[in-house]
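Scroll down for the structure; my scribbles are underneath it.
The complex appears here without one of its protein chains, the remainder shown in place.
Per-chain numbering from 1; labels A, B and C assigned in written order.
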């Protein structure tokens, strides 16, 4: 693959590569903070543009700001390609595509004007928010959280699968109980939606049972939801505890067999029997 | 009991028994995945049939799909009986009855047409969802969750019993406070339903206090609910921690110094250096 | 005090004392189960009596059942006094007063008929539910829960006191933001009630912010509530963990100084130095 070929960069390009892609130097950190502020401001502008009264009043200001950000992000995008050791790899990476999709909508809008897909195109500019996630790995705390979530991932997915099947059963029972008497429970999917709203303790109240049996049954669901919420919490807590214990684990090491991670109260290496 | 008699099966039957009932071979896993997809699709069809606009538009398609699934599941059901070592045991087992109830409704509907019980009969087809639970034990994660829940079961039941009694007391007090001034609190059972909705933090808002005293009292209930939710979470977390510790538990003991509780991967006693 | 005097009971009274007050014999357990069913049925009757349509239809049945329960509980009450070693102590104990208050309302109603306080008097019969709590200590699981809650009690009270002060601050800020523009936020107490409803994630929706600033501020409260709910859960989990660890603690004991509760991996008593 051409992606594997590593380009030769000039020292100027190498310096910028360091700033743009690594971010653990002082200059890199300053660039990241400026970028973060630019992203958040541009996201705020797109959001405010969707508010009709604000849009009417500040239309020209929003338009101007939008173009300033588009041009800035375009320059940054071109710079990133130019400074990359493997430009193709960057362009087709997840963040490379996000970077491109963040600047395209403005150009498309400028070219085709008031098209039918205008709203969707405008909203695409909000993909800029994904660029913030790129900066998150530099936070130490996020590593801890990401590790805990990653390790709990499979258990939580199985749990959520259980919950989905469970809410289908609950929704169907509720449909049989309420349909005919209550105009809210019009179909099974709506009843399943209601069961999810209730079991997760969200409780909008847009759909609510009115028959005594339905109310008794939904009281049962709520009480179950109150107990079930304990399961993901338990999973994550245990995983976090594991990580914490692994971090504080006493790591006596053996001179005989170079084993590491031995218990703090070991007197002999448990692998080769050497006295520590 | 006749159930105890074990039939002799031909090698062809034995092979299918393996695929249908055990599912840890490659063929068994493929069959399970196909079955899972068929079950989920048939469940989706039954759900969509309950949505009036979709039902009107795709009536014939739904009818066709329903018969395809019914015939497929009937073939599977007959096959399961034919391949079973103890057919009677299978037929009268929980999953055997579920398998039968999943195909019966379509035949009943075909025979009796538009009867009064049509809705209930149709909904019975959704029992197919229980067939998915049969496939769950093959997931490793589910064992962990099921063990944690089983061990917490008694404590959580006692806790929920407490909560039920507690909500009865709260509901009654609220009935005395609000009835007469608020048309929502018509009876004690309704007030208990409201107390459950509030304590579990669901909060539909279909019934809400309007008197100052009632609002103060419900604020108190909410704050208590906020603290009480900690109890099932604590129970489940402790149980999961126990399981985790048991998994990593040290189960070797030393013959030299009688030390117990050595790590499972120890080759030498960490206290006296004796080879285990 | 006269309460300290212990009566001499006949062997018949002693036998009944055993059944009525101790409940760890077979007869005592049977009596407790019958009593539990009687209490729950009588509570269900009082609850259903408050539902207007049921009350109209089954008035005579409810009246009859009420008198049967009243007479049964009266006999039980007299029996308890008669079998008690210290009758006065029982009469003025919490459960003695509850037992009395459970039977009084029916007699008061019979004597004074349709008085103004009828509703309150009738509702007092629901105090029977407190009698169920008397039976709970016989459940092993409840001990565990009660211990965990008792030990967390002080921490949770301090936490709830914090939360109350915090919701007062939040409610006041919201009152300044929304009052004048939103007819829901009529006063500071109502705003504090709203802050509690929001922070505890109940969210009735009877009072909801409508100004953009108010919505932004309430979004902030919700996110804080999402994080704050972790605190009581953490408290209870840690306490339950402590209890669990204390239960499974390895209790090697020393022959030299009779010390107990030594670590499982101890080779010498940590108090007197005797080799174990």
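By our rule, a residue touches a chain if its C-beta (ideal position, glycine included) is under 8 Å from a C-beta of that chain, and two chains touch if they have at least 3 such contacts.
The model shown is predicted, which means the values in this text are computed figures rather than measured ones.
One chain is not depicted; across the entire complex it touches A, B, C. In the complete complex, the residue from A:83, A:148, A:174 or A:221 that touches the missing chain is A:148.
Contact with the chain that does not appear here is found for just one residue of C:15, C:29 or C:155, C:155. Mapped onto subunit A, the interface with the missing chain covers residues 43, 46-48, 50-52, 119-120, 123, 126, 129-130, 132-133, 136, 139, 141-142, 144-145, 148-149, 152, 156, 159-160, 163-164, 189-190, 192-193, 196-197, 199-206, 229, 232-237, 239-241, 244, 250, 264-265, 267.
Of the residues in subunit B, those that touch the hidden partner chain are 201-205, 233, 237, 271. Panel shows subunit C; residues 154-155, 157-159, 162, 165, 168-169, 172, 175-176, 179, 186-189, 192, 198, 201-205, 208, 212, 215-216, 218-219, 222-223, 225-227, 229-231, 233-235, 237-238, 241-242, 262-263, 265-273, 275 of it touch the chain omitted from the view.
The rule is short, and it goes like this: only the chains that are shown with their structure count from here on.
Shared numbers divided by all numbers used gives the overlap of an interface; between subunit A and subunit B this overlap falls below half, so the copies present different residues.
Listed options A-B or A-C contain a single repeat of the B-C interface, assigned here to A-B, on the basis that more than half of the contact pairs agree by residue number. Between the Cα centres of subunit A and subunit C there is a gap of 42 Å. In subunit A, the residues touching two or more other chains are 201-205, 233, 237, 265.
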